[in-house]
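Heads up, one of the protein chains got dropped from this complex, but the rest are sitting where they should.
Let's look at subunit A:
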Amino acid sequence: MTAIEIRDLAKSFGSVKAVDGVSFTVEAGSVTGYLGPNGAGKTTTLRSLLGLVTPDSGEALVDGRRYVTLPQPVSEVGAVLEATSFHPGRTALDHLRILCVAAGLPDQRAGESLEMVGLADVAGKRVGGFSLGMRQRLALSSALLGRPKIFILDEPANGLDPAGIEWLRGFLRHLAHDQGAAVLVSSHVLAEVEQTVDNVVIIAKGRLVRQGTLKELITNGDTAIRVRASNAADLAPALEAAGAAVERVEDGLLRVRGIDAEAVGQIALDRRVVLTEVTQERSDLQKVFLELTGER
């Protein structure tokens, strides 16, 4: 069954259309990045999915049901929303123990979950003294309490240092690929999640702009080929004649768009030009992302 399904979801705050007809699905065993610039409507979507925000229209379902109708929500869905939702005077362990008893889970889950995110040492410390990164880990550990199979995380990398981000990537991949969980993770920085996600859903100004696998996203679009040749001046007109757009970068170096590498090689062979380099330029993800979201 589809783990997460969003169908024609719409929600306005006053005159602001925060989410405007968004649809996508997340399957078990995969990580989906929900990407968009600040204010795109990511948080509103995720909170609608979790029953915290009531959508104006459309549906947001987990395991085919509305979150508020789940008999044991914590055991089906683990959610990480913002890192500030803690009482500063309460210890990390107490925070989790409160959630355990409210969810009908055994108390030892609290300690176990702290261990899973590497916070066992500070279990008895007040959250008020925690760094943002520690709070993110604590939020993640609260999502693990019920050992769910669906994870919904809103900007979990915020406030993490590079080592923390690396750890988070590994952790999310482990949840999805080893444990078969469905993971939906939002971010406004594509680079943060590009090494983690299998699928991407891109949203801007409340509307879906692109959805597909990460591979599709990075190979799609207008990628260029760098061509270095002994006799570039000769090669360029021939490429242009074949329909390519050629940019003369410097003496002996061309950037070619509109035809693929094989065609470049064939033309060079016909012209008896020696190629010294043919490189497919990898598209700059962040650039693609900014293009798609119209933020450039």
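The rule we apply is simple: contacts are C-beta pairs under 8 Å (C-beta built on N, C-alpha and C of every residue); 3 or more make two chains touch, one makes a residue touch a chain; residues count from 1.
Everything below uses one rule, namely that contacts and distances are computed from a predicted model.
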item: Chain not present in the shown complex, as UniProt names it (candidates "Putative mRNA 3-end processing factor", "ABC transporter permease", "Alkaline phosphatase" or "Acyl-CoA dehydrogenase family protein"); value: "ABC transporter permease"
item: Residue touching the undisplayed chain, where the options are A:85, A:108, A:179 or A:276; value: A:85
item: Hidden-chain contact residue, picked from the options A:67, A:151, A:171 or A:289; value: A:67
item: Contact partner of the left-out chain, one of A:31, A:53, A:254 or A:267; value: A:53
item: Touch list for subunit A against the chain that is not drawn; value: 13, 43-44, 47, 50-54, 67-68, 70, 73-74, 79, 81-82, 84-91, 94-95, 97-99, 101-104, 142
